[in-house]
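One protein chain omitted, others in place.
All chains are identified by letter, namely A, B and C, in their written order; residue positions are counted from 1 within each chain.
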Amino acid sequence: MSGKLKMGMVGGGEGSFIGAVHRMAANLDGEISLVCGAFSSSAEKSKRSGEALYLEPGRIYGSYEEMITTEKTLPEEERMDFVSIVTPNHMHFGPAKMALENGFHVICDKPVAFSLEEAKALKELVDRTGLVFALTHNYTGYPMVKEARAMIKEGKLGKIRKVVAEYPQGWLSTKLEDTDSKQAGWRTDPSRSGIAGCMGDIGTHAENLAEYITGLKMKALSADLTIFVDGRLLDDDGSVLIRFDNGAKGILFASQIAAGEENELKIRVYGEKGGLEWLQSDPNTLTLKWLDQPRQVLRTGGNYTYYSEAARKASRLPSGHPEGYLEAFANIYLNFANAVRAHRNNQTLAEVDRDFPAIEDGLRGMMFIETVVASSKQNSRWLEFGTV
Amino acid sequence: MSGKLKMGMVGGGEGSFIGAVHRMAANLDGEISLVCGAFSSSAEKSKRSGEALYLEPGRIYGSYEEMITTEKTLPEEERMDFVSIVTPNHMHFGPAKMALENGFHVICDKPVAFSLEEAKALKELVDRTGLVFALTHNYTGYPMVKEARAMIKEGKLGKIRKVVAEYPQGWLSTKLEDTDSKQAGWRTDPSRSGIAGCMGDIGTHAENLAEYITGLKMKALSADLTIFVDGRLLDDDGSVLIRFDNGAKGILFASQIAAGEENELKIRVYGEKGGLEWLQSDPNTLTLKWLDQPRQVLRTGGNYTYYSEAARKASRLPSGHPEGYLEAFANIYLNFANAVRAHRNNQTLAEVDRDFPAIEDGLRGMMFIETVVASSKQNSRWLEFGTV
Amino acid sequence: MSGKLKMGMVGGGEGSFIGAVHRMAANLDGEISLVCGAFSSSAEKSKRSGEALYLEPGRIYGSYEEMITTEKTLPEEERMDFVSIVTPNHMHFGPAKMALENGFHVICDKPVAFSLEEAKALKELVDRTGLVFALTHNYTGYPMVKEARAMIKEGKLGKIRKVVAEYPQGWLSTKLEDTDSKQAGWRTDPSRSGIAGCMGDIGTHAENLAEYITGLKMKALSADLTIFVDGRLLDDDGSVLIRFDNGAKGILFASQIAAGEENELKIRVYGEKGGLEWLQSDPNTLTLKWLDQPRQVLRTGGNYTYYSEAARKASRLPSGHPEGYLEAFANIYLNFANAVRAHRNNQTLAEVDRDFPAIEDGLRGMMFIETVVASSKQNSRWLEFGTV
Partner (left out) sequence: MSGKLKMGMVGGGEGSFIGAVHRMAANLDGEISLVCGAFSSSAEKSKRSGEALYLEPGRIYGSYEEMITTEKTLPEEERMDFVSIVTPNHMHFGPAKMALENGFHVICDKPVAFSLEEAKALKELVDRTGLVFALTHNYTGYPMVKEARAMIKEGKLGKIRKVVAEYPQGWLSTKLEDTDSKQAGWRTDPSRSGIAGCMGDIGTHAENLAEYITGLKMKALSADLTIFVDGRLLDDDGSVLIRFDNGAKGILFASQIAAGEENELKIRVYGEKGGLEWLQSDPNTLTLKWLDQPRQVLRTGGNYTYYSEAARKASRLPSGHPEGYLEAFANIYLNFANAVRAHRNNQTLAEVDRDFPAIEDGLRGMMFIETVVASSKQNSRWLEFGTV
């Protein structure tokens, strides 16, 4: 059947940051329509949120269980096609599991779950059902990130030797969780965030980005996590040394007490022939550094013939028209939508069209969290990735 | 009545750049729904375009006349609320006029018309009907542009002395109109573009930005326009000296033969107490320069209490999450939608919510075009703005 | 005879900015030794200044006349080889003329003289004596400026179409000449500075840079000069449209009321094949912009084989070791010293070693000043360069 794909949302009610982001990302390209939602654990709040989104009253639910159960009974041309999960970490597993078990595709915020155990269970379920599962590690949605990955894959930098991935933020420099900040509240609360704070929230983005761009896998980690703000229960800063599977070395650091930094996710990769650099706050630029010729500055949307197909597909505008965070996020929704349509039509997608973070990325994210926390507890002992 | 606002589109079929931009901008915030369109003068092409956009077959029209006539007969809860016009310049006036005359609000791409005469007629019609008319000078939609305007209005830079507005592009460095480039084709064709090429296409953006940010009006202009590419019929480069109404001096230049430049719209304003700088390719940054203290770098979404309400409303994301061209464009659609709802409800909007370019901006844009073309023909003679 | 070249200085006593610059530039490479000076019109001040510079008491003079007369009588191995003139504009001609007439080479600050008439007289004298005359338009001393010139000369950008040269400063935004600022005092005083203020002081730098880099000559100018600060007698801001001899168009602006700007001399040049950009506050970078490939970033000292000989010779350090204003200045002194030695040995220098601004540059600078002042007085009428 034709028409836009129909989305049901779990979480993302009033006061949510990431829920609105998911909705704008889903809206942008006109391929997806929000048709229903369980926006809050408070039925009243969910109702208010759904009405503000112009939903039909009957499609605003008080819980995800109600939503999934009810939608399942609707005729195919009406019922939602997939569930978007935008709740805090501890509330990912429940709706994801139930959606998959009831035949709904899932797109879920990161990290994929509260624990590695949950992630493994989800992986098993995705494999078993064959449904589409996307994880919104949105930074891999940027065109220049895709171009970086393609260049390295084609060997343009030669064998990779060194990777530096960093994600400094400053917004938790004070004890913001003692104010009414909803965002700070759950992220610093072990019962909702999991065993890691900063490392789970943004360290996993850096980890995912490093593996996505380089195509390498982290093999061993040595970490030093810190809680700088008095009374906080989870790490708000961490530094990690990395050994990759090909012999490359790495540094990853993430911080939420890097006072004055906004969201400076940055990656540098150095190979035998050259290096590259990408910075999220200037996302349409990819700097190439060469041993024997001047630097080159690639820009989103430039019409250079050597641009990768993945980068071209991820860009909506001619060069010089800045695309940002929402467009990168929308690229995940767009490719996810492609995959859902392909699933429906029993088609196989080209790799470039399946280019979104999936359950495997979620699993590695949880392994990363568990490994760095364990290494830090053992005074930065080197630990094999994912074996703790 | 509630629900999303309903949009009908004129132009923007297959191969169009700006049509897709308008649709994404309209989609982003979930306030507007595309319900019908006349996407091409070819009925078949219009049909194909509309189907790809998941429109109902019956709402895909072969001409704007058909669209307006038919939609007018639909019940209010079905029929379009406003028309979005995304055709080349020579095709703005017809649909705008007919839409207004039939009670539909209009949002129109820039420049507002083919000639100053048409612009005056539209102004008269907008004034008479009281309908909402927005012009997508999208660069004024950026949060940092709004902040710049607010700062100057509050006198933070003191009396303004000097303004430098520039818009260099390089994409017409060769005779691209001889290829199958639809974009180059109409822009360099006097029968579709009007009396100016570069000055109409991008010079008007610089003009609009300069007046928007400074709150000043251009009083006299001295221009030197050039056609650099052999065989081209309209200016592809121009330099303009400006005298503003308060005594400030200005320079405006726009070029489409600035080889290697993407879309480097930039403005610098200097007052008695300080200066500011904004660059479209780094749109989330506003640099403040002071006589007696270090530079300051404002960033979109920063939570500084002195941010203007207009800038805050124009930003969807926390600091560090880059917003781009589409978000700025969407701000015009969002404020336009507010105005349409207010019109429907007989409400008066606060100034901050009527913050979008309107018919007056369109009129001044046409005056700018006519003045610079006339001045250049008279060997850069100083001419009063809009009096030619 | 061997040994360092011996320099005598006119001006540059206590409180001087540019005198110290000249001395550091002359010192840097160990090729020149300051042996004597007439540092001030006050003999006592000259003495104090000379002593602070460790000069022999007998070589500290009370006037340039005394210096030239006395030094001429010294044996060749003792007496100064050349005179460095670092006085305000109205005091260039006297010492330059007397030095040349007495067989001393001259290196002089810019603009070369107080009036075009003086400049012509000096040109005649330099031509007649065959002595070496250098003018410290120091910005052409930067390696990346030389590289830009070489690239354009070799046709890498194709035929040049557009040039934008700008020099905004903010330090005269208030009436600084009413304080004890020696620098502001003479620059805003027509009796010491000449007929132009901002245009003479820094506009000439932009003019010289534009002609040096492009190899083009300005053919006609249209200028709009302004005095923004109440009670000031000379222009503190100016905008100029330019027509070059090859048909290229240009914009030049200079301002001393661009509040918050330091010394942002910048040039952009666009040709048929590409463009380039250089900015004095980031002097070791030259950005190349291409029609069909990504931007390239050249850096001082990079070991790329296509670097011009002129750029290589102008750099003392490996890449990554920033060279600045003084090193650029020193390049003029170094090439001037080469020319003086060659003169002594009756050798002919290769062009790359005569690469310093000379009397012809001084003459064109004075023509520029006279033309822009005249054009501005005639309401920006286009005037042929140098014909006023």
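The rule we apply is simple: a residue touches a chain if its C-beta (ideal position, glycine included) is under 8 Å from a C-beta of that chain, and two chains touch if they have at least 3 such contacts.
This structure is a prediction, so every number in the text was calculated from the model and none was measured.
Of the listed residues A:251, A:342 or A:374, the one in contact with the hidden chain in the full complex is A:251. Within the full complex, the residue among C:175, C:316 or C:381 touching the omitted chain is C:316. Screening A:123, A:295, A:316 or A:364 against the full complex identifies A:295 as the residue touching the chain left out. Although one chain is not shown, part of chain C still touches it, namely residues 2-4, 17, 20-21, 23-24, 27-30, 34, 53-54, 169, 171, 261-264, 280-284, 299, 301-302, 316-327.
In the full complex, chain A contacts the hidden chain through residues 157, 161-162, 164, 166, 168, 170, 173-174, 222, 224, 226, 228, 237, 239, 241, 243, 249, 251, 253, 255, 257-261, 268, 270-275, 288-291, 295, 379-380, 382. Interface with the hidden chain, as seen from chain B, comprises residues 288, 292-299, 302-304.
The rule is short, and it goes like this: only the chains that are shown with their structure count from here on.
Over half of the residue numbers found at the chain A and chain B interface occur in both copies, marking it as a same-residue contact.
With centres defined as mean CA coordinates, chain C is found 44 Å away from chain B.
Chain centres here are Cα means. That of chain A falls 55 Å from that of chain C.
Chain A and chain B, compared by their mean Cα positions, are separated by 34 Å. Within chain B, the positions touching two or more other chains are listed as 261.
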